[in-house]
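Removed from the display is one protein chain of the complex; every other protein chain stays in position.
Up next, chain A:
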Amino acid sequence: MTGRVVRHVLVALVSLLWLLPTWLVVVNAFTPTKQYTGSPRWWFSSWGLFRNVRAAFSSADVGQGLLNTFLYATVGAAVAVVIAALASFAVTVMPIRRPGIWFWAIFIGTVLPLQTFLSPLFTGYARTGLYDTQYGMVLVYVALTVPFAFFVNRNFMMTVPREISEAAQLDGVNWLRMFLSIHLPLARSALLAAFIFQFTWIWNDLLFGITLSLSPNVRPVMATLADLSGNYSTVGPPAVLAGALVASVPTVVLFFVFQRFFVNSLRLTS
């Protein structure tokens, strides 16, 4: 009985601790730029959000940036997850010599510090004509997100009982069919999780956005927003915050949907 109470209190405390800063973001995004004093507000002073959002949208091309980012995050994460699933199937299920080496050949991508890629990638992109193109952005995002998606999928596929694939092999099913009809559906939740994580990562990326793109037709929204906070004086922090809040809506929505999916599938198993 006491255990139950302690659990409830703990969970309540943690939620409160986590919600407080989130609350601050929302309230301050609603503060009109003119009333902004530099110190934070704890309660809505007016409904200035829409004016702030409008300021953010008009002084930088946030709308186009959102569209670009949506394209990169959806296509990039989806392609990366498929490629990663294929590779994790290869190292966990297929008879392959030295799976450890292949694991590292892909996993190394999460290990290398992002900043080391910047200057060589910039040079390479400039030479190959990929610089400041949507293809180039999708390509770099796929490459950047494959390794982690691979890691999650591989560790999930290792929990699939190998009797299943052995039975399929005895039935003479080819690898692609085995992958499509057994392992892909089984790893559904891991794939979805990898997609969500990689979508969020691409959505929030700033580093590669500012390095590899320039024109508004290509630049992702976070880079556009960064330009906005660069000219702080003209729009003011509330507008930047409002822009950032709007730009965060899609990922928050995604997590909400995701959350329901998890609660449901958890109920099934426990």
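Structure notes:
Following the convention adopted for this analysis, a contact is a pair of C-beta atoms (placed from the backbone, for glycine too) under 8 Å apart; a residue touches a chain by one contact, two chains touch by 3 or more; residues count from 1.
The rule we apply is simple: contacts and distances are computed from a predicted model.
Entry comment: the absent subunit's protein name, as recorded by UniProt, is "Carbohydrate ABC transporter membrane protein 1, CUT1 family", drawn from "Assimilatory nitrite reductase (NAD(P)H) large subunit", "Carbohydrate ABC transporter membrane protein 1, CUT1 family", "Extracellular solute-binding protein" or "Ferrous iron transport protein A".
By the touch definition given at the top, chain A reaches the unshown chain through residues 3, 7-8, 10-12, 14-15, 18-19, 21-22, 24-25, 28, 38-40, 42, 83-84, 86-87, 89-96, 99-100, 102-103, 105-117, 119-121, 124, 139-140, 142-144, 146-148, 150-152, 155-156, 158-159, 162, 165-166, 169-170, 172-177, 179, 189-190, 193, 196-197, 200, 203-204, 206, 222, 225-226, 229, 237, 240-241, 244-245, 247-248, 251-252, 254-256, 258-259, 262-263, 265-266, 269-270.
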